[in-house]
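Handing you a structure now.
Just one protein chain is left out here, and the rest sit where they should.
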Amino acid sequence: MSADLSQLFGHFMIAIILLFIIGAYCILASFNMVRILIGLEILIKAATLLIILAGYICGRTALAQTIVITLIVIEIVVMVVASGVTLWAFRNNESIDPRKLSELKG
Amino acid sequence: MPSLFVLTPFLLLVVVNLPFKFLRKQIALWPAVGGMLVAQVVFSTFYPLNIGRGIADPFEQFFMFGLSLDSLSSIMLLIIGIVAFVSVLVASSMISEERQVFHFLNLILISVIGMNTTVLISDIFSLYVFVEITALAVFVLIAMEKGKFAIEGTFKYLILSAVASVFMLTAIAFFLMAVGSTSFAAIKDAFASNSSDAFLLKLGTGLFLCGLLIKCGVVPFHGWVPDAYSAAPASVSVLLAGVVTKVSGVYVLLRLFGTVFILNAALQNTLLLVGIISICFAAFASLTQTDFKRMLAYSSISQVGYIVLALGAATPLAFVGAVFHFFNHAIFKSLLFVNAASLEKRLGTTDMDKIGGMGSKMKVTSATSLIGLLSTAGIPPLSGFWSKLIIIIALFSAGRPVYAVIALLASALTLAYFLSLERKVFFGKVVASPAAETKASFGITFSEVLLAAITVAAGLGFAFILNTWLLPLKEIVH
Amino acid sequence: MSIDIILLFCLVLAAIWTVMTVRLIHSIIGLALTSVLLSALMYRLASPLAAVFELSVCAGLISVIFLVTVSFTQRVSKEEMPARRKERFVRFWGLLFIVAVAGLLLILFFKAPQFQLPPPAGEQNVRDVLWNLRHLDMLGQVIVLLAGALGVAVFFKEHKK
Partner (left out) sequence: MTENILIAMIVIPLIAGLLSLLLPKKGCGVFALLAAAVNFILAVSIFNKELNLTFPWAGFGMAFSLRLYQFSGFIMLAAAFFGLLISLYSLSFLKDKDYRRQFYAYLLISLSFVNGAVLANNLVVLLFFWEGLLVTLFGLIVIGGKQSFRTATKALVIVGLSDLCMMAGIALTGYLAGTLVISDIHLGLGSLGGLAFILMAIGAVSKAGAIPFHTWIPDAAVDAPLPFMALFPATLEKLLGIYLLARITLDMFKLDAGSPLSIVLMILGAITILIAVMMALVQKDYKKLLSYHAISQVGYMILGIGTCLPAGIAGGIFHMLNHAMYKCGLFLTGGAVEKSTGTTNLENLGGLRAKMPVTFICFFITAASISGVPPFNGFFSKELVYDAAMQRGWIFYLAAILGSFFTAASFLKLGHAAYFGKSRKENKDAKEVSVFMLIPMITLAAVCVIFGVFNYLPINNFIKPILGARAEGHNFTGSSVNMTLGIITVLVLLGAIIHHLMAAKIMGGGIKAAEHIHHAPVLSVVYRWAEKKYLDPYEVGVKFVKIISKLLWRIDRGIDWIYESLTPSAALFVSRTIRRMHTGYYAVYIAWSLVGALLIMLFIFR
């Protein structure tokens, strides 16, 4: 691993770790289901960037891009389903506050 | 041969969705899906007996799927077939509205494709793709009735599952960086050959483990399990508890940590600790549950703990025990969820405070649930006992007596909570009998009897099962 | 190199804004912005195809999905805004703090390790990999889209009673 690559990895890694922190904080602290999904999106974006970075560093950009393309397709379908759940949570509770979704417990 | 397990349901899925009215008729749909699953059961049952292995696969040359069918996959295919079939049977007596039936069967097909592919796959990213497909289909299945609880359960499952995906994707990135490929063979070589970066491999292994543990639903990653299981419609909870979580979490764990990754001491200890904590924690949690399905969900967590525990012992015997327990658990947990479905259908509730003295009214349900409960608690000669015994022996011979003893004591706890359940629901006083009493349907009764028979037969003939289906596993474990 | 650093910095800033902003619409726009920056970074990392995909799908389609969801659900009047802004700040100032501290620590102490990388492989075309080597992923995409279609049918399609 050349020093250049190592430095590049370092820079990207710092940003990726910060993105993970931001996404996790958003998921944990939001009182709105759409914001939770946005937090998830940020997490997934961090992972996507990591995969591309990994492909770049070890010289397998083709494989990494393939993986990311499939990943994006899955991501969007997950978001569609999650939006559907949000919609119905709103219809059931008249609110998209996730705190209303804590009746199953114990 | 292996790609047939993927392409057949896929073809069926396509055919079902063709815009012809007659194809959507319920009368054609149920038998088609059921028949496909029965065929899967039959094929995977006879796989280890060397029948049908020689059949040439015309698709193999056309599609480069890179699927491989070995003894572990064949057991998984068998379980998927049985449980999905039972789930379809139960659904056939609970769902009648045409649109819902159509959606249900489509989603079941998708989840079966997802699971079948998951167990045949030999590439870590494709594995993630199909685990995600299964999960997606199940999200929609759980939320299908769009009730308050169903949406809530789906939401929690979805969020935690997405977090698990992030863990897994990160791990895949590290594997890609360390190995340069995502196939199992390359990763296995990387572990064995010492030519790859040990730190990256370790990082990837750890992160993937965390993701998988969320999917498995073991303590402390289990938050979604009781909610999703209890909120799902009866037939879906059978599928979810019996096989979806198990395949997308536990199977992957077994496959990767049993046959691909090489476990170092720290990983072994991690698995052992997580296993034993899940066993005890969930067993205690289920003691005071008042909802039948919630109690079953916690017991499910506890039983998955045994599998993880056995995996942590990292010996071939333990692995065999883990797979056997996997099989048994899938069968008897599905049985118990079918019992729950039966109660739900008849009484409209699974709250145990509102149910009582059903023993005399629902003879089949109470008898089969007793079999399921005793098997879960590990009472001989039912199947659950044997797998637990093998796990315990394996733990002892791996030099982990403390874990073995704790696991044993916890199974006493299991017995206690199940007996309290049994007493409340089936033997207790008849609590004001609800108005909505209907007769148990054929589908439910048949699946109860079928699963109970498998449990008893697997217990009595465990030696045969062990020799025929499970011993070949020794070859794929390292 | 320096372009990379600037882009990464903007990416983190965009993500923070996405999370911190009060109005959901701004949040969604922030997410789209993050996506755009991400695709620029992908382009920088020699992955143009993935970058295009990210740009069109994530920045475009996902924003639309969220907007649709918000339009179905969000009901906040303008009068409530100040109160919400305050409440949000109370909950989210911690994030600023954590990100600042973590960022500082990482920049000061994070040393990129020297990894032992796998031997370089002959460069392959993305299309070749996608269409010739990863059939299963293609099948997976098809099935995922089917599942998504069913999800839409179940969740979004109103049916007559």
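Letters A, B and C name the chains as they come in the text, with residue numbers starting at 1 for each one.
Convention: contacts are C-beta pairs under 8 Å (C-beta built on N, C-alpha and C of every residue); 3 or more make two chains touch, one makes a residue touch a chain.
It should be emphasised that the depicted structure is a prediction, and the values quoted were computed from it without experimental measurement.
The undisplayed chain touches these shown chains across the complete complex, A, B.
Per the touch definition above, the residue from B:V129, B:A404 or B:V477 contacting the chain not shown is B:A404. Only one of B:F85, B:F191 or B:W224 touches the absent chain when the whole complex is considered: B:W224.
Considering the full assembly, B:F155 is the residue among B:F85, B:F155, B:F174 or B:F292 that touches the omitted chain. Within the full complex, the residue among B:V6, B:A150, B:L256 or B:L413 touching the omitted chain is B:L413.
When the missing chain is restored to the complex, the residue among A:L49, A:V78 or A:L104 that touches it is A:L104.
Against the chain not shown here, chain B presents residues 155-156, 159-160, 163, 167, 202, 205-207, 209-210, 213-214, 220-224, 226-227, 266-267, 269-270, 273-274, 281, 284-289, 317, 320, 374, 379-381, 385, 389-390, 392-393, 395-397, 401, 404-405, 408-409, 411-413, 415-416, 419, 423, 427, 462-463, 466-467, 471. Listed by residue number, the positions of chain A touching the unshown chain are 24, 27-29, 98-99, 101-106.
The definition used in the following text is that only the chains that are shown with their structure count from here on.
Taken as a contact graph, with one node per protein chain and an edge wherever two chains touch, the assembly is complete, since every chain touches every other chain.
Once the centre of each chain is set as its mean CA position, chain A and chain B turn out to be 27 Å apart. Mean C-alpha positions place chain B and chain C at a centre distance of 32 Å.
Touching of two or more other chains is recorded for residues 125, 129, 132-133, 136, 139-140, 143, 146, 177, 180-181 of chain B.
Touching of two or more other chains is recorded for residues 113, 115-118, 121, 133-134, 137, 140-141, 144, 147-148, 151, 154-155 of chain C. Within the complex formed with chain A, the residues of chain B that make contact are 125, 129, 132-133, 136, 139-140, 143, 146-149, 151-156, 158-159, 162-163, 165-166, 169-170, 172-174, 176-177, 180-182, 226-227, 230-231, 289, 294.
Listing the residues of chain B that touch chain C in their complex gives 6, 10, 13, 17, 63-67, 99, 103, 106-107, 110, 113-114, 117, 121, 123, 125-126, 129-130, 132-133, 136-137, 139-140, 143-144, 146, 177-181, 190, 195-197, 199-200.
Of all residues in chain C, those touching chain B in their complex are 113, 115-119, 121, 132-137, 139-141, 143-144, 146-148, 150-151, 153-155, 159.
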